[in-house]
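With one protein chain removed, the remaining protein chains of the complex are shown where they sit.
A, B and C label the chains in the order they appear, each numbered from 1.
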Amino acid sequence: MQPINILGVGRTDYNPKPDISIPEMVHHAVQAALADAGLTMKDVNARVTASADLWDGLTASNVAITEVVGAVMQPEARVAGDGLLAACHGAMSILAGAYNVVLVVAHCKASMGDPHGITNWSYDPIFQQPLGLDDVATSALQASTLSLAPLRPCPIADGAAAIILSRPSSVPAPHLIGMGWALDEHYLGDRDLTDSPALREAARRAYTLADIDDPKRDITFVELSDQFDYQRKLWASVLFGKTSEVFETSEVSARGVPPFVAGLDRLIEVVLRLRKETGTALAHGCWGPCGQGQVVVVVRR
Amino acid sequence: MNNNGFVTAGVNLSFNYAAGEAASRFLIALRDEKKIWGTRCPACQRVLVPARSFCPRCFVDTGEWVEVEPAGTVSAFAPLSPLLPGEGPGVRVGLALIHLDGADTALAHFIGEADAPQIGLRVVAVFAESRSGHILDIAYFKPTET
Amino acid sequence: MKRVAVIGTGQTKHTKARDDVTQSELVREATTRALADAGITIHDVDAVVLSNMELFEGRALPEMWVGEGAGGYRKPVMKIATGGTSGTSACIAGYHQCASGLFDIVLVVGWEKHSEGATQTGMALTDPLWDRNVASGAVGNFALSISQYVAERGVTPQQAAKVAVKARRNAARNPYAHLQMDGITVEKVLESRMLADPIHLLDMCPQSDGACAVIYAAEDRAPKLCPRPAWVRAAVTRHDQPYIGDLDRRLVTMRTLRDAAREAYQQVGITEPLKEIDVAEIYEPVSYAELAWYEALGFCAEGEAGRLIDDGITEMNGELPVNPSGGVLSTNPVGASGVIRVAEAAMQVMGRAGDHQVPDARLALATGYGVYAWSDVIILSTG
Partner (left out) sequence: MTELLRVSHTMTLSWRYGTSWYFAEFIRALRDERRLLGLRCPVCRRVYLPPRPVCGNCYAELREWVEVKDSGTVRAFTIVHTPIIDPTSGQLRPTPYGMALIQLDGSDTTLNHYIAENDPNKLRIGMRARAVWREERRGTLSDIIHFTAMNNEQSDNEQ
């Protein structure tokens, strides 16, 4: 694929913000990204937002942020899933020739409601939801198959993240050069929870686009998403085999990054580091039960 | 409205999900016969439990209905902390994935009447006294007598 | 940057309640039909885009469960959700994904099972600080905007009823449509129960269970797979401010649809839409909206929409047939409704619309409508 420029990044902190509205929170992240890119909203042709209605307690949850993302009388697509997926979609809409500059924004205020109870509604309603499954219970199931314990969930976090993508150019910004995403099966009992074929597939697609033959050799560093601390070890082993300590990752689970923002936050982390050093880096996002959805982006500078 | 900088609002809504023909037949067998059925994928030959109308991997209609054993092996286990509403203490102790004998996939369900369940434990289904055509017509799985 | 065409479509029979299938199985039914129509298998599909109004069924991340029904196993699956425009937005997203060169074949599926939710569940979670204080609902909100449109344009209840009659008569020739009312008349519409002045029951769309799928192929594959593919010529989105009270006489101005259509026409080189467009599938949740959309889409001058329906211009045998499928007024599984518009427009261009085919349709328009005034416009053609 043609490389896509990452012109600017911005994010809020991820502390719980009980008194801050979603529009105001998103506004701060968008303003930060525009300032970082040295652009104004007039320069943006389209936006791709990422949010989840049940976490926001709002039907069509991007309605609340229409004005602060500059979408009035403008194009916007909204991905219901991880923000890194929204970045992939933004890059594709540029590759399609539809837009030159795309703003990608993800938000979630996990402190608003019951972020674990909500996840019960993501299991099929016939066979799994009646068991009261939630992300804590199913992650414990997954950890048991890996002989990993104890389980530490990501602290409750609120925040927004934004990036600005543009057409390929000679600007010496970090470039998005590969991306891939995939879903695993839904029924937990259909899956091999000690593995993540969806992550394998997402990475394979990203590597193919980025012309990476040997990820252990070609990738300088990675930033992984994990909603529970055991997950980082699993994702790292799926991506690079058991001995993956050469890859540094900053712990999302320890710090707390909201769901749906985490993947985009990982991409921002990658971009910030690639502004200081050259290399090829991988940003990872996941969403759904035991990481049923997986997304990988490769960035180079 | 309060002075904490936020407004609390909630919902209390009911949803009624169609089980469809395949899952209905599976649930009716639990209710009327205390039997557990799977369906075999004609492409990959796996027996899927609970029964499905199509194989998610091969995207083909499943054909043959296959009765599987009510007994199987625990392949994942997590202790339950907050029990389901109405559940008496000490009966259901955890959630598990259970590979029933004759099935190629595992069933997610409860483990009960067990002290310290571990992966590899052999368990058997305990059916609820009163059954309504629901996955909880199996009350839980308990360790088999050795 | 590749050209992209629709090479296959598939939909379920839309109806009040599909108890015989789960949401996942419903989606699989539409997917399987679209694959057959395109003459491909699920293994040929490179990526999947889904559309659904998840809170109507109370779901979180419904693609987790339902993605399997779209053959999403270990494939790139993305769910797009923008309210009522979800279906057309997903079609535009799928088009962009295919045009990007990353995927040769992209499947878009939209679905809704209103029968699984309580009435108005999706409307329960509006802005708690504002909209949630009043019981207006979609019907009440439309009625308010219609009062402005009627006052300024002078359209009559009879003219609106004619739109409702046209939709249901067209639907009677579409085997997948939900409402089949061959014997409907203007009188029956006007005698039907008043929901909110001036909207009668038969002026309004139903709530349906249903799914619809569209399959795109990129330029190197489409001509080999389909003798007469429906090429995407334009795909434009416009969103608007979040509250109904922000919008200046929304049905009268409908600035999003007006501007999206203007840009789409410019991209395709359309200067006289009524003459040049052969068929339109537009998202009209209520009869009066179709009249307002005629003006916003430039089918007629402002104030002329009533004449358009009176003169039969938009009937099946008119100059520009609008909603040969019966439209949203006959079939409304919301997450699928926008996909149905694109599928039906594509079917017309592909010559596969069966009993509701417009003869030799070559240039087709599809629109999406959502939230208070969000619009999508998509144009398809034979070349």
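The definition used in the following text is that contacts are C-beta pairs under 8 Å (C-beta built on N, C-alpha and C of every residue); 3 or more make two chains touch, one makes a residue touch a chain.
It should be emphasised that the depicted structure is a prediction, and the values quoted were computed from it without experimental measurement.
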Chains in view touching the one left out: A, B, C
Which residue among A:M112, A:L199, A:L239 or A:L282 touches the omitted chain? A:M112
Write down which of C:L35, C:A99 or C:A124 is the residue touching the left-out chain. C:A124
Residue among A:I20, A:L39 or A:L146 that touches the chain left out of view: A:I20
Which residue from A:Y14, A:W121 or A:F221 sits in contact with the chain not drawn here? A:W121
Residues of subunit C in contact with the chain not shown: 19-20, 58, 119-120, 123-124, 126, 128-137, 139-141, 143-148, 151, 193-199, 240-246, 249
To test your reading of the contact rule: which positions on subunit B touch the chain that is missing from view? 1, 5-21, 23-25, 27-28, 133-135
Touching the unshown chain, subunit A contributes residues 17-25, 27, 41-42, 54, 56-57, 66-68, 70-73, 109, 111-114, 117-118, 121, 125-126, 129-130
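Here, only the chains that are shown with their structure count from here on.
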Taking CA centroids for every chain, report which one is farthest away from subunit B. C
If you average the CA atoms of subunit A and of subunit C, how many Å lie between those two points? 30
Whole-Å gap separating subunit B and subunit C, where each centre is the average of the chain's CA atoms: 38
Residues of subunit C that touch two or more other chains sit at 22, 58, 68, 73, 124-125, 128
Hey, what residues on subunit B touch two or more of the other chains? 9, 15, 17, 19, 23, 56-57
Subunit C partner contacts - residues on subunit A that touch it in the complex: 1, 46, 52-55, 57-60, 62-64, 66-67, 71-81, 85, 88-89, 91-93, 95-98, 118-119, 121-126, 180-186, 197-198, 201-202, 205, 209, 287-289, 292-293
Listed in rising order, subunit A residues that touch subunit B in their complex are 18-20, 57, 125-128, 130-133, 137-138, 140-145, 185-190, 193
In the complex, subunit B touches subunit A at residues 4-6, 9, 15, 17, 19, 23, 27, 48-50, 56-57, 75-80, 82, 84, 95-99, 105-110, 119, 134-136
